[in-house]
Structures are given as C-alpha cells and as structure tokens.
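Take this structure first; my questions come after.
Heads up, one of the protein chains got dropped from this complex, but the rest are sitting where they should.
The chains carry the letters A and B, assigned in the order they are written, with residues numbered from 1 in each.
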Amino acid sequence: MKLPKFVVEKRSHLPVWLRVLLPVFAILLSFIFTSIIILFAKKNPISAFYNIFYGALGTRLGLMETIVKTTPLILTGVAVSLAFTGKFWNIGAEGQLYAGAFAATWVGIMKLPLPSPLYILLEIAVGFIAGALWGVIPGILKAKYKVDDVVTTLLMNSIMIYLVTAVLEGTWRDPVTSWPQSIMIATNAEFPKLIARSRVHFGIVVALVAIALVYILLKYTKLGFEIRATGSKSEAAHFLGINTTKTIILTALISGGLAALAGVGEVAGLHYHLTENISPGYGYTGIIIAMLAGLNPIAVVLASFFFGIIITGAQYMSRITGITSFIADVVQGVILLTMLGMLLLQEYRIRRAK
Amino acid sequence: MKEFLTAGFLIGLLSATLRMATPLIIATLGETFSERSGVLNLGIEGTMLLGSLVAFLVAYRTNNLWLGVFSAGFSGILLSLLMAFFTVTLGVSQHVSGLGITIFASGLSLFIYRQVIGSPSIPPTVTTFKTVAVPLLSKIPIIGPILFDQYALTYIAILLVPICGYILFKTNFGLSLRAVGENPESADALGINVYKTRYVSLMIAGFLMGIAGSFFTLAYFNMFLYGIVGGRGWVCIALVIFANWIPSKVLLGALLFGGVDALQLRLQAIGFNIPYQFFLMMPYVLTIIVLVIVARRASYPSALLKPYRRE
Partner (left out) sequence: MEAVVSMRGIKKVFPGVIANDNVNFDAYRGEIVALLGENGAGKTTLMKMLYGMYSKTEGDIFVRGKKVEISSPKDAIDLGIGMIHQHFTLVNPFTVIENIILGMKENGIILKLDDAKRKVQDYMKRYQLYVDPDSKIFQLSVGEKQRVEILKVLFRNADVLILDEATAVLTPQEAENLFKTLKILKDEGKSIIFISHKLYEVFEISDRIVVLRNGKVIGETSPTETNIKELAKMMVGKEVIDIVSEKSKKVGNLIIKVEDLFATSKRGHMAINGISFEVKSGEILGVAGVSGNGQKELEDVISGIKKPHSGAIYFNGQNITGSSPKNIIDFGIGRIPEDRMESGIIGEIPIYENIVVECYDSKPFCNAFFLNYREICKYAESLTSEFDIRTPSVNFPLRTLSGGNIQKAILARVLSREPRFIIASQPTRGLDVGATQYIHSKLIEARERGCGILLISEDLDEILNLSDRIMVLYNGKVMGFADKSELSREEIGLMMTGTKKEALNEVA
C-alpha cells in the first residue's frame, strides 16, 4: 500500500481562528511533554496540573497572587513584543528590568519630601529612562554597527545584574540586617495597594496602560508604521525612505523602558526594597509571552496571565504534590519550543498530494 | 600591590587561567562546528548546565567520574538533536530555538536536581578529578606547574584544538561542512546532504558542550549549583566570533577570558578594594567591545542563521 504523499506549501494568508488555535495547541502539547517528564519523576501529572490551576485560580489568595505575578510579565511581554515587531531581538528585558528596579530604588531611598502621586510618577519616569538607556546601547550597536542584538542584549543582562549585586553588597547593603539588599524605600514612594487584603498593587494599572499605549502606537501612529515596516523588511524600508537607524534606536529605547517598568513595579509595589533576586527570570518569560501572543499587545495580556497562573500555581502545587516548583521553568521552556513548532504551521500548510 | 608580583601569584594565576579556560575551549570548539555549518546554537548555556548536572548525578551515583563526563556528552547530543530538529528539519528561527533549548535545559536541570536530591542542608558532593602531573615535564620550573600539572580534561581541551582544526580544514567532511555553512545551495547541488551534515555538526557541538559542562561539577567544583555555568555559555558565543571561527584562535581567546576569570577570584581572595563583580563583568564588557570591532570585518559563514529548504 502506497502511503499518501504530503506536500508542504506556503500559506497565502492566516485565518484568524488558526492564529488563535495555534498557541492553544502549543500549550496543550507542552502539557503533554511536561507530563511525560513528571511521570519519569514517578509523580502524577494530572494532579500536578490540577493543583497548578487550582492554586492559581481556585482561591481568592491564589487569584490575587496570580495578578501580582502577571503584572511584571505584562510589561516584559509587551516590551519584547514591541521589540520583536521591529525585529530588534531584545533578549535583554531581564537586565532592563533590573535597571528599572535599580533606578526606582535609588529614587525611593532618597526619601524625598514629595506628595505620593508625584513621587510615584518620578519613580516611573526615572525607571523608564534607566531601562531605555540600558536597552538603547545594544540598539545603537545594531543600528549603526550591525552588531548582533541577540548576543549584546544577552550580555547586557549579566552586566546589569553584576552591577546591582555589587551595589547591594556594597554601599546599599542594609546596615541593620547586613544582607545584600537595600533599605526600604520611603513610604510615600510606595505604590498604593488596589485590592484590600492582597498584594495587588498599582503596577497592574501601569501595565495595562502600557499595553494600550503600545497598541495605539503600532496601529495608528507614524512611528508604529515605521517600526512595523522596518521589522518586516528593513532593506526595503530603508530604500523607501524610512530612517531605519532612527527607528531601531527608538524601538530599543521604548522596549527597554517598558521592561524597566516591570522592575519599578516589583520594587515600589511589591517588595519595597531591592534584592538580588528581584526577578526570577521575568525578562526571559517575556520572550516566551511575546511569541505565544504573536507579538499582539492584547494577546500579551492573556499570555501573561497564563504564565502568572503557571508560576503562582506551581508554588502551591509543589507543597501539595512534592513536585518541585521548578517544573514551572520546564513548562516555560517546552512552551517556547512547541510554540516555535506551531509558528511553522503558521507559515506553511501540509496537505495531501493528489 | 606587591602581592601581584610574586612568582607564586603569577604561576598560580597562569595555571588557573588554563584551568578556567578549559570549559571555554571545549564548548567554543563545539559552537565553532555548529556555526561553521550554518547554525547559531544559543542552546550552549543550557547544554552546559544540563551537562554539568548529568555529570554530577552520574558520578554521584556510580562513583565513576569518566562515566559522568561521557554521560554529560551524551546529554549534550540529545539536546543538540532537539536543536537540529527545530533548526534543520523544521527550519525555524535559530535564535529562538537556541534560547528555547537553554530555557528548557536550565529548567530541566533545576527540576531534576531538586526532584532527585531534594534540599538537604548539606548539599551532596563528589570527589573531583585530581590534577595529573606529566612526569618530568611538570618539574620544569615555572612552565612545569602551569602547563603540565592540570586536569586530564584540560589536556584534552588543548589537544582538541589541533584535532578540530584538522577536521575542519584537512578532511573531506570538514570541506563539506564549511561549504554547507557558506552556500548550502551549492553544496546541495553537488549532492551533499545539507540536512545530514548539519545534524552531524550539531551533534559534535552538543557532545563537546556537554563535556565542557561536566568540567564545572567534576573538576572545578565538587557539587552542582544553579549558577555554576554562570553565563559562560554566552561568552563562548562571542568567543567564536572573536576567534573568527578558527580553532587555533579559540584557544587564544579562551585563555584571555579564562585569565580574567582567574584574576578576579584571586583579587577577591586578597581583599582587593574594587568589588569582585566588576571583574566578573569584564568578560561580558570585553565581549561586547570585541563584537563591535569584529562586526566590521567579520567573515561570518555566509549561510549562518538561514534555514535551508529545498523546493
């Protein structure tokens, strides 16, 4: 019996239902692969996943914590989405987040006599600028010297984290506890809590506003058009008069600033001081979010919430099942890979050859 | 200041330089194969970490260090097959595939370690490799302790340099591999199997990267820690470019970066005023500077980053 031959051919356009289905399918596939790994650890995957979702959504406390975790993810997710749209491969969201956290702490521990709203605005502004500056360095290197942005943004992460660690172990070391963490920021610098008896803070508002702004930027503005055109085909964009150098630099600036806001929120809204572990890799998760969301700002909210569930739920689940919460990291990695595979289906279709 | 100028300090420093360069040499040689065939493998950091974990667990369970080393190499091959599946068979973005492999392998390493070992108050250790002094040669003043009293893996790393150079430039396989990395269409038109060649080069790369990882837990250190690879995988990515994809230059670059690493440790021990993190930063800053200088004249394998599909 002759097997039917399959033909792989390029798609002419992507139907909307497929665009939504592919990430879902990627997630399901990743759950299957992760379950296999859990089985190898002689544990029950169904119980694992059930507890992840229950832990994140089933209780009020869990839901609130999920929102707390989602907050920085939305910001890194949209930062990376914007960057990728302009084909600026910003793998440095983690370092930019640290830059924002660093700047916000610096402002916060100055204990300035400002009314709270103004202080908060100052933290956000300074944090954004810090991240923008940190992100624009690789941007300039790419735009002007054609240096690979993936590697440079990656290296900048390590540099910033070492910088922060050095300061925390040095001049900012808490004199009372002697631990490598900063003193608390001024109370008037703290983000207000939004929901009583929870840790949900103003940062989620900042995140959602950022989403709206990026959406409008990309869809309706001149700069947004230039970013999309440069990202799509920079050679043609350059030929057709778009200043691609300027566009790449602006993309890097804005992306870096957005990622930094995630760090601002973690310091000013959640921990109130800076520690070495202010981010367990939110910058990298942002990359996965961006891919899952297809670089669409609205979808970023959904994807971020999904990962918020996984991260929060994994903590709960690990207490119940004895499976280490590091399974969340495994899930993240697998989703990235399965989504990558799904992207192929986005470009090509497989059908039977006649 | 005087501490620096003693012979003891310098010999110790140079000896440590060679030591710390070992994983860099091995992993970078692996990445060189990968990139010469046209695939940028950002999975190197994760592969090294998983390699270090596998080496540790196998050595811990079996008390056989060399088995640990080879298991690490084998884990590297498995990861590289995954990488090859995505970048060669599916032809998707090499950047993202590599990152995905690193994120996945890193997560898997942590997961396996915690799941298998748990969180004991005293983390388990292994008895590491001992350095092997070459008879006679290691007695030569100054040079002896630096070059001839090192771990076996270090000697292997140094030997790998000319071996890899020979394979790349003097064998038929190397010629085909380089052709695939420069112009896969031409290679294909001559009957060279581009896919198979890339799979093989990635497997070689994965094997070497895994072995490099084993160095961390079986020689340099005696246990597994989350940050044990500490970003050196990314340094290797830059090292390949720094070395212009030539094995002999990989050795030079690795010694330079290894030297900075070794220096930083010693300065910490002395109680130098500048925070040690600034020295840890140095390889990364140096790398970025190198990338800028080299970007102008880099002779990239022309097909790097482009997936190959035949109609």
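Throughout what follows, contacts are C-beta pairs under 8 Å (C-beta built on N, C-alpha and C of every residue); 3 or more make two chains touch, one makes a residue touch a chain.
Everything numeric in this text was worked out from a predicted model, so none of it was measured.
Asks: One chain is left out of this view; which of B:Glu45, B:Glu182 or B:Asp261 touches it in the full complex?
Replies: If we include the chain that is not displayed, B:Glu182 is the one touching it.
Asks: Touch as defined at the start, partner being the missing chain; which of A:Leu168, A:Ile242, A:Leu258 or A:Leu274 qualifies?
Replies: Considering all chains, including the one not shown, the answer is A:Ile242.
Asks: One chain isn't shown here. Among B:Gly8, B:Pro120 or B:Gly191, which residue touches it?
Replies: Spelled out, the listed residue whose C-beta touches the missing chain is B:Gly191.
Asks: In the complete assembly, which of B:Thr6, B:Thr125 or B:Thr171 touches the absent chain?
Replies: Looking across B:Thr6, B:Thr125 or B:Thr171, the contact with the absent chain belongs to B:Thr171.
Asks: Spell out the interface residues on chain A facing the chain that's missing from view.
Replies: Within chain A, the residues that touch the unshown chain are 9-10, 12-13, 220-223, 225, 228-229, 232-233, 235-243, 353.
Asks: For chain B, which residues touch the unseen chain?
Replies: Within chain B, the residues that touch the unshown chain are 170-173, 175-176, 178-179, 182-183, 185-193, 299, 302, 310-311.
Methods note: only the chains that are shown with their structure count from here on.
Asks: For chain A versus chain B, what separation do you get between their C-alpha means, in angstrom?
Replies: Computed value for the inter-centroid distance: 28 Å.
Asks: Under the definition above, what is the set of chain A residues touching chain B in their complex?
Replies: Residue list for chain A touching chain B: 37, 41, 89, 91, 141, 145-148, 150-152, 154-156, 158-159, 162-163, 165-166, 169-170, 284, 287-288, 291, 323-324, 326-334, 336-337, 340-341, 343-344.
Asks: For a test of understanding, state which residues of chain B touch chain A in their complex under the given definition.
Replies: Within the complex, chain B contacts chain A at residues 42, 82, 86, 90-93, 95-97, 99-108, 110-111, 114-115, 231, 234, 237-238, 275-278, 280-281, 284-285, 287-288, 291-292, 295-296.
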